[in-house]
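All protein chains but one are shown in place.
Up next, chain A:
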Amino acid sequence: MPSGDIRRSRGRNYEAERQGCRPEGAPIEFGDYHPLKPIMVTDSKTRRGTRKGSTSSSSSSSSSSAPPDPLSSMLDGTDPLSMFAATSAGQPPAVPHSSSTGDLGRRRREKEEEAVGPDFEPWAMKRGEILARFTTTEKLSINLCMGSEKGKALGPGSSAVSEKVRTRLEELDDLEEGSQKELLNLSQQDYANRIEELNQSLKEAWASDQKVKALKIVIQCSKLLSDTAVIQFYPSKFVLITDILDTFGRLVYDRIWSMCSDPRPLPESFTVEDVNDTAKETCLNWFFKIASIRELLPRLYVEAAILKCNRFLSRTGIQETLPRLTAMIRGIGDPLVAAYARAYLCRVGVEVAPHLKDSLNRNFFDLLSAFRQIGGESVQNQLVVQRVEVPEYLTLYSPAINWILQCIAYRAPEVLLTEMMDRCKTMANNALLLNSIMRAFRPEFVAARATDFIGMIKDCDESGFPKHLLFGSLGRSLACADPPESERLTILNEAWKVITKVRSPQDYIGCAEVWVEFTCRHFTKREVNTVLADIIKHLTPDRAFEDAYAQLQSVIGRILTYFHDFSVLFSMERFLPFLDMFQKDSVRVEVCKSIMEVFIKHQLELTRDPVILNAMLHICKTMHDSVNALTLEDEKRSLALLIVGFLRTVSFGRDFEQQLSFCVEARAAFCNLEPVLVQLVHTVNTLAMETRRVMQGSHSRKTAAFVRACAAYSFITIPSLGSIFTRLHLYLLSGQVALANQCLSQSDAFLKAAVSLLPEVPHSISVEGKLRSSEGFLLDFINNFLATLLVVPDHPEHGVLYLVRGLLNMVQDYTWEENSDAKVRVYIGALPLLAAMSQEAFLYSIPKVDSNETLYGGDPKFLSEINKLSETLIGQILDHLKALARDEQSARRQSALAFSLFAVLLAHGDLRNNKLSQLAVNLWNLSHKQGLCDTRLSVRTLEHVKHQAQRPDMAHLAEAVQRLTLQTRT
C-alpha cells in the first residue's frame, strides 16, 4: 500500500463525471404522444363483431381534445353504476315496446296516445312520500271475511264459468267457509306486512290458477278502504292497498293478453278485432263477476283496477267506463274515502288513457261539490271520536287532491289553470283546494302569480286548513321558479309575517325550511341572517330543535348551496349560534362535515381572515372532538382529510410567526387525528424552508430563532404519532430541514431520534389493512438516511462518524428476520457513503453548512477511520457470504450478494489497489460459481468495465477485465 495515499476508494471528480454522463437530450414532441394520454379513437367506425372491449374504450374519451385528468375522466358518468343511478332517478325507466310493433303508422298512433311524458311525476314517486308522512302509533286492525259472501257476491256470476272452476270454488268455500279473520292490535309495520302478505298470496293464488280466490283477496282488500278508523293512517293504507289492486289489474290484463298470443303475440296497439273469442269471453266474465260484487267500494276499485281490460272488448270501453265510475263515486258518503277513490280512478285513467281529460275534470268538480260534507255532522262526529283536529284531518286530503290536480294540470293550457284558480275563489278560497293548486300546478305558473296567491291565502278562512301549510306550498313553488323581481321582497315579508307566528315548532320549521331557499336565492346575508335568528328563536325553547334536526340540516344545506363566500357566510351573526342547535353528536358532525366539504370545494384562495379561521377552527374542533375509541378508521380518515383540507387553505402570508402560532393552536385542537398532526409537521417544515427562501439562505438572529422554533415544534410533535415509519420519515425530513436552516444541534437531535427509534421497528406492519413485512420499508429508509448523513457534520463533542457508527450499531443489534440478508445489504449500502465521505469534495453539500469535507479537510486520521470502518463492513459481508452456500437457496442469495458487493467495489473502490482488485475478481467468480447469475446483467457489466478501461485514468481496469470470465452456458 503506497503510504502517500491511504484512500481505498477511488478518487472522484463528480463534475467531470456529471458532464460525461449527461444524456443526449432527446427532443420530446409534446401533444403528439404521451403514455398517460387516454386512448384516442379517431376512426369512430366500429365494425360489428369486434370484441366488446375494443369498442368500449372509444366511447368515453374520443371526444376529448385536450388530455383530461385520467382519474376524473374515469368518473365522467361512464361508470355503469352512476349511469344506472342517473336513469333510474327522476324518471321511470322507459317501458320497452313490444319489438314486433311493425309499421310506422302504429308507432305514430302510439306516440299520440302517449300523452304522459317523463316530466309527469309518476305515482311511484309519491308512494314513499305518503307512506313516510302519514303514520300512526295507534293500533290498527284488518278484518277479512273470506267466503262469507258466498252466493251473494260470487254465486251468480260464478255459475257461468266452467264446471271445473265451480267445483274448485266450492272446495275453496268449504275450506274457508265463514273464515272471518280479524286481526287486531296491529302496529303500522305489522299492518304493512300483512298487506304485503296478502299481495303475495294474491300472486300465489293466481299462479296456482285459483282465480276466484285471487278475486276474493282483492275484494277483501278494497273493502278495507271503507274503514276510516285510525283516520290519520288512511292515506298510507290507500297506498298499500292500491298496490294490491295494481298487481291484480296487471295479472288479469296479462292473462287475457296472453290468451291472444297464438299464433303471435298481440301488438302493443291492438284493436278489438285482434282479440279472439275465448279471450273476450274470459274478459267479459271478469266484468260480470265484478259487476255483481255487492258492496260499492270493492266493486268500484276492482273495476277500476282492470279498466285497461276494456281494450279487449270494445274500442270505446274505457271512455264509457271512466265517466260511469266517476259518477259511481258520488255514492260514497265519506268524503275522504271518496276523494281517494277519485285519486285512484284518475291514476288508472291517466295510465290507461291519458288523452281522456274530461273524467279528470269531472272528478275534480265532483270533489269540489262534496266539500261541504267536511263540515257535516258525520265527519265532525267521526273526528270527535277519533280525537283528530280539523287541520290535521284536512291535510289527509292533500295527497289525493294533489294527485288529481297534477293529472289535470299536466300540460294543461294556462286557461284551465286560471279557471281552476277562479273556481277556488268562488269556493271562498277554500284553503285545502288552494294548497293543492299550488302543489300541483307548474311552479312557473304559481311564481308568476305569487302575489295573487298570497292575497288568496290571506283571504282564507283561518280555521281549518293551517296557513303555514299554504305558505309552505307556495314556498316550494318559489324554490324552483322565480316571481317577478319587483315583488320578491314583499312576498318574503308577507310570508315571513305568517310563518313567524306559527306556534308549533314542528309546523314552523317545516315551513321556514322551505322559505330559506327563496331567501337565499334572492337576498343577501342580511335577510338570511334574520331568518336564521327567527329560526333560533322558535326552536330554542324547550329544546324543540331536538325534533327538527332533519329540517335544520336542510336549512344549512340550502344556505351552503347559495353562499360560497365563507367570509360572508361566517359574518352572519347567527350562523354559528344556529350550528349550536345541533346538539346530538352524530348530527352535529354530519353538519360540520357538509360545511367542510363545501368549504374545501369552494375556498380555493388561501386565507387569513380571522372570521373564517375562528369559525372553521370551531367547526373542525367539533369534528375532531367527536372522535373516540369507537370511531371507525374510515370515519377518522375522512374527518382528518377534511381538517387537513382546511389547514392547507390557511396562510398568513409573510407573517410566519402567526402561522406558526396557528399551527401550535391547531396541534392542541386536533391532537387525536394523526394525519392532521403529520400535515402540521409538514406545514411547519415548509414554513422553515419558506423563511430560508425569503432570507435567501442567510438567517438573521430573529429568523434563526424562528426556524429553531419550527424545529422545536416538529421535534415535540413527532413523538406523539403512532405509526413508526411516519415518525422515522418525519424525523429525517425535519432533520434535513433543520440542517438546511443551519440548525445543527436540532438536526443532530432529529437524526439521533430516528436512529434510536430503529430498534423499535416491528417485523411486520399493516399496509392498507394487510400485514406486510417491514424489511423493505426499513431498507429504503436506511438508504435514504445514509444519503443524508453525507452532509451532516460530525458533532465536535462526539467521535468521528458518530451518527454513521450509531446507525450501523443499531443495524447490527437489530433483530432481523431469520434467513434475511437485510443487514448485509445495509452494510453494502453503507460502503458508497463511506467512499463518498472520503472524497476531497463531496458530491453535494448544504449552503452555509460545513460538512465533514471542510471540518476534516481530508485529514488522514479521518480517512483511516473510514477505511477501518469499510474494512469492518467488508469483513462482515464476507463472513456472511461464507456462511451461505449450504444449499441452492442460499447459494442463489450468495451469488446475488457477491455481485452487489462486486458492483459497489467496481463503482466506488480504487481497483488499482491489488487487494481490492483481487477481492473484486474473487467476488465476480463467486457470484458466477454456481451458474445462478443473471447472464445478461453480467454481460452488460463486463461491457461497462471494458468501456471504463478505455479511459486513461482507468487503464488499470484492463487487467482486471481479463480475469473476469463469463460463466459458460451449459
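List of remarks:
As a convention for this text, a residue touches a chain if its C-beta (ideal position, glycine included) is under 8 Å from a C-beta of that chain, and two chains touch if they have at least 3 such contacts; residues count from 1.
Here is the rule we go by: contacts and distances are computed from a predicted model.
One chain of the assembly is not displayed; among "ATP synthase subunit a", "NADH dehydrogenase [ubiquinone] flavoprotein 2, mitochondrial", "AP complex subunit beta" or "VPS26 endosomal protein sorting factor C", its UniProt protein name is "VPS26 endosomal protein sorting factor C".
The chain omitted from view is touched by exactly one of A:A229, A:A291 or A:V767, namely A:A291. Of A:I195, A:A305 or A:A370, it is A:A370 that touches the chain left out of the display.
One of A:D334, A:E494 or A:E853 touches the chain omitted from the figure, and that residue is A:D334.
One chain is missing from the display, and on chain A it is touched by residues 152, 156-157, 159-160, 163, 226, 277-278, 280-281, 284, 287-288, 291-297, 299, 324, 327-328, 330-335, 337, 366, 369-370, 372-373, 376-378.
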